[in-house]
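One protein chain is absent from this view; the other protein chains keep their places.
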Amino acid sequence: MTTITTTDNKLKRLARSVRIPPVYIFLVVVFLVGGILDQILSDGQIFTNPLILLNIIVRSVALGIVAVGQTLVIIGASIDLSVAYTISITAIMSSYIMQGKTENVLTAIVGVLAIGIAIGLVNGLIVTKLKVNPFIATLGTSLIIKGIINASFSNYTGSVPKSFEFFGYGMVGPIPVSIIILLLIVFIGWFLLSRTQFGAHLYGVGGNVEVARLSGVRTDRVLIGAHIFCSMTAVISGLFLVSQMRAGAPWVGPNGIFDLNSIATTVIGGTALSGGKGGVWGTLAGVLIFGILDTTFNQLGVNPYLKSVFQGVIIVLAVASYTIRSKKDAA
Amino acid sequence: MKKNLLFVVSLIIVLTMVLTACANTPVETEAPVVEEPEAPVATEAPAAEEPAAEEPVVAANPGLQMEQAQVAMQFWSDEEFAKQMELMSAAPLNPDDPIYLQYLEESPTDITQYPQYADFAAKAPPYNICFSNAGVNNPWRVVGYIDMREQVEQYRTEGLVKNFIHLDAQGNDAKQIADIQDIINTPGKCDLLIVSPNTSEALTPIVEKACEVMPVIQFDRYTQTDCPVVSERSIGGYAFGISGANFIVENLPEGGNVLAFRILPGVDVLEHRWGAARKIFEQNPQINVIGVEFVGYDSFKANTVVSDYLAKYGTIDAVWMDAGGTAVTILEAFKDNEAAYPKVMVGEDQQDYLQYIKDNNILGIAPVFATYQWRTAVIAAVKFLQGETVQHHWYLPQPEITPENLDQYINPAMPPLHYAMCGCEDMTNYPDAWTTPDINKYKDVID
Amino acid sequence: MTTTTASSAKEINQILGKIWNGVRRIPPVFPIFLLIFIILGFLNPKGYQTMNGIMTFFRPAAPLAVLAIGEMLVLAMGGFDLSIGAIVTMVVLASSKLLANDPEKALPAILIMIGIGILIGLINGLVVSFLKVPSFITTLGMMLLVRGATLYYIGGAPQGYLTDNWRQFGRNYIQDVPFFVKIPYALIVLLVLGLIFYILFHRTNYGKQVLAIGDNMRAAQLSGVRVKLIRVVTHILCSVLAVLGGILVGGYGGVNVTIGEGMEMQAIAACVIGGVLLGGGKGNVINVAFGAFTLQAIVNLLNQLGLPKPYTDVIQGSIIIFVVAYSALSSQRKR
Partner (left out) sequence: MTDKQEIIQEESNVKPLLEVRCITKKFPGVQALDDVSLQFYSGEVHAVVGENGAGKSTLMKILAGAYTPDSGDILLDGVKVSFSHPSEAQHKGISIIYQEFNLLPERTVAYNIFLGREPTKAGVIDIRKMNRDAKEVLKEIGIDKIISPTAVVSSLSVAEQQLVEIAKAISFKSQVLIMDEPTAALTYTEVNLLDNLIKRLKTRGMAIIFISHRLIEVFAIAEKITVLKDGKLVGTVMTKDVNPEQLVQMMVGRELDHYFPPLGQPEDFGEVVLSVRGASNQLIHDISFDLRKGEVLGVAGLQGSGRTELAQALFGVEPFKTGTLTINGKTSKFRQPYFAIKNRIGFVTEDRKSEGIFSRQPIRDNMLLTIRSIRNMFGLIHKDGTLRDRKIVPTLGNQLDIRTSSYDRDVQFLSGGNQQKVVLAKWLASNAKIFIFDEPTRGIDVESKASIHDMIRGLAKQGTAILMISSELPEVIGMSDRILVMADRTLMGELPAKASEEEIMLMATGHKKIGNSAETSAVGKE
């Protein structure tokens, strides 16, 4: 009897600590509307085919992973526009180092993680030490990375070994590996934010950097850490993409518009652009909303450009639902 | 403050170091090519020798030394180059069929050769066909897509095709992979998958997976797998590139400055075009390639490039292009910069270009990558499912529009961005569907 | 006698001091631009030391300057406008369909575009003011919406051509002008718009209120600034400038789907080089125009040096970081 109540309590506590963000209502609505439209106008795969459901998540993996990193940076009241080209440089460098050989995989992963850390470090240092507005700082580094990539590579370079494709296409039982990785990254993001000092300090830095500093938080280090984490998620996202595509090319990042899309899904998820508020579970919902839109439009056979119209409207409506009651005017 | 200044300076130094380090990488990227004889494409050995052999020529051609001018090994095959060169002068084996059904080489196949697709072979029409499309994001693809949809509409009236599920990847590899995954995940939805891959490499694994569960037809750009039951397009990129490059070489006997424009890297048909042109320019040292630039379909960028090169070199004698989308803009840029038009011009079979070179008496050629291949994909799909014989490697003819036959392809009734070689003149809705193109009006699923 | 010399020496000192003070206040964009332009002149005297060459330079630089001036209004107000690139895309692509190759329709098409521009700005402004969605997000959504709707409308790829009369503003020159040799229409458009917006921004009650909002929104409201109204007006002005810039861009470049992509970032970069403070409260029309010229000059410089195009991005990225870091650190020192 007592054990039951304790687990019950634990569950309750878990539910409370996870705090289901309101965006999930939005997610359910989008899902239901998409599913019902599919049911009426097409063959109803969304409701009836679990594989299609899973593929909604798989579609969202690359964006989801990097959006987790973006969420952390935005919670720290910064922003990272360089993720798209970080993804590109990862994709291209990893396949270049691997050259189709399994024995090079480890070197490649270590190599690109090092690149990711370096990019995050530079971003963080420019923002904290040079006091450059993060928008400009990461726009600048993004241009720099873009230039470096395009000056060095213009095409598919190298390739990844078959074994590495497990990352992108493999299954563990009925669950694609990629979903497990996404959930793992989301979990790490959640854990960092709500269970570590780093996370607590990051909320402090984003909420009010002066308060955090006066409370003894090493604000610069925390923000640099967030930028490094963000670049690392971009690296993982890039590795995932390259494993799906067999080879890396300079355009994988910008083609997926990962910079603006990751920001968009983050804010849909309830993370405030001004920092100090939000979390990764909301971001996951935002990413899934985009995935559902993709699938629904495919199912309905509607011109996908209309989807982009919907995305735009959803971004504004979702954020408006958070801000409309606030007394403060927006910037 | 001093500390910060120091930081800025050191940051800049680091950046420069990174830059210089990376500037050397192209040289490094070529090294493994030599080292790895077991790399996938067997014919890469001569390609690897080339840089060394052509060193003096390269020195005279600043454009060919540019990063944009390099041809990656997976996109070069001497064998294929020679073959396409040969096919360019080959006559179709079935001259009585309309051009979009002709083939230049025999490689017959039918569904009985694929026991794994027995279920599909047993099906009776109407068929459901899925089409994973790289995008409808340039005029060439619009014309081709309308060709295709009009063909589907014709089949629908004949009762041969029911649903035609179109999945538009919007030029995004990752989205196209997920789109195809969706089709794999819904067995029974489609009887055949047509793929027009966004890029060659990225789509290869997923197309291989699709092949395992259903017949696949690829056209336009090819993935690097032979698993599709039909791979069809007009001859190919090498032929396109050769056509333009030869025209320049022939018409500039004394040589001159050539500026080359490319759309984007990584797409096999486009890489082949440039690779072939590069080879021909290398064989003709009197041709001085002053630059190779990627401009996409961005006419703004193209315009700027022309101004830049005119500022730097004074005259440009010929322009080579791997696609004609920005041909007219480029010619206009010459005019706007008050420079003489290039003596020799390479474009594509777009009406505006044909009209422009005619009106301005420019010596120009329009190599063709025929839009009718879109139509052929649907026809091949239905024929294959019906058990008829189709071509496994289907080389459609690829005519070129030269000054001699220019007039027969100019059609002032068609809009400027229409492609002359659409092979659509015999369709029910010609010309209305093409004069006022509306890609949104077609229905995927019909009751 | 001695007193007069002493006082005149003092005066000279004072004048020198004033000059030095003035020199110190010159925004960094001017020396940077001048330096690049002088180097360009050495590398290619014909291209950059003759009127002909300079006018050629201004033709592609003017459209970005127009966009940057519009972006500056919003940035000075403490906001962002990410939708201007999409508006450029819309103007070029939608016009190409509206025109249907008929030169007669050029004027109506332009008017329709300006009308839609006003509508877009109005929606941006209303959403920011009344739904309190940060402008970054509002205009990000608007960017997706406008681009998606445009591509849907034209069916994914351009289906028509821009007529010559529509394009003349961005493309043609007025020939045989004494001294200037030739003047691109685009430069005249820029000069006219620049003058109008210089007056509007620096010499009207409106401009001062924009700066006040960017500096301290709450205080502005309490000082009687009609914050919502000014924001809506500013977003409308920005969108209209984006439409006009789009006409120049389209005139210069012609039709294609990727036109306008990333131009919002270019415009923001031009603003930043021109000394605009992200977060609001500072801005200058002339400096921003020169910021845009500087970006163009960097492109030309790298081309003259024979460096590969990708390095343009590297240099531009480094310069915007450097300019902002320089001003951030020097303003920190002043305090």
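Which chain is which? They are A, B and C, in the order written, and residues in each are numbered from 1.
Just so we're on the same page, a contact is a pair of C-beta atoms (placed from the backbone, for glycine too) under 8 Å apart; a residue touches a chain by one contact, two chains touch by 3 or more.
Note that the coordinates shown come from a computational prediction; the quantities given were computed from them, not determined experimentally.
Contacts of the undisplayed chain with visible chains (whole complex): A, C. Although one chain is not drawn, the whole complex shows that of C:195, C:219 or C:305 it is C:219 that touches it. Only one of the listed residues, C:105, C:182 or C:208, touches the absent chain: C:208.
When the whole complex is considered, the residue among A:185, A:212 or A:319 that touches the unshown chain is A:212.
Annotation for subunit C: contacts to the undisplayed chain at residues 199-200, 203-206, 208-209, 211-212, 215-216, 218-226, 229-230, 233, 277, 281-282, 334-335. By the touch rule set out above, subunit A reaches the unshown chain at residues 17, 194-197, 199-201, 203-204, 207-208, 210-218, 272, 276-277.
Note that only the chains that are shown with their structure count from here on.
Looking at B-C and A-C, the interface holding more C-beta pairs in contact is that of A-C. Averaging C-alpha coordinates per chain places the centre of subunit A 32 Å away from that of subunit C. Among the residues of subunit A, those in touch with two or more other chains are 126, 130, 144, 148, 150-151, 303, 305. Each of the following residues of subunit C touches two or more other chains: 151-152, 155-156, 308-311, 314, 318, 325, 329, 332.
Residue ranges of subunit A in contact with subunit B, taken from their complex: 41-43, 45, 49, 51-52, 54-55, 58-59, 62, 96, 99-100, 122, 125-126, 129-130, 144, 148, 150-159, 165, 168-169, 241, 244-247, 249-252, 255-256, 294-295, 298, 301, 303-305.
Residues of subunit C that touch subunit A in their complex: 78-80, 82, 127-129, 131-138, 140-149, 151-152, 155-156, 217-218, 221, 227, 265, 268-269, 272, 278-280, 308-318, 320-321, 324-325, 328-329, 332.
In the complex of the two chains, the subunit B residues touching subunit C come out as 1, 4-5, 8, 12, 15, 19, 62, 66-68, 135-139, 141-142, 168, 293, 296-304, 307-308, 311-312, 325-326, 328-329, 332, 336-337, 352, 415-417, 437-440.
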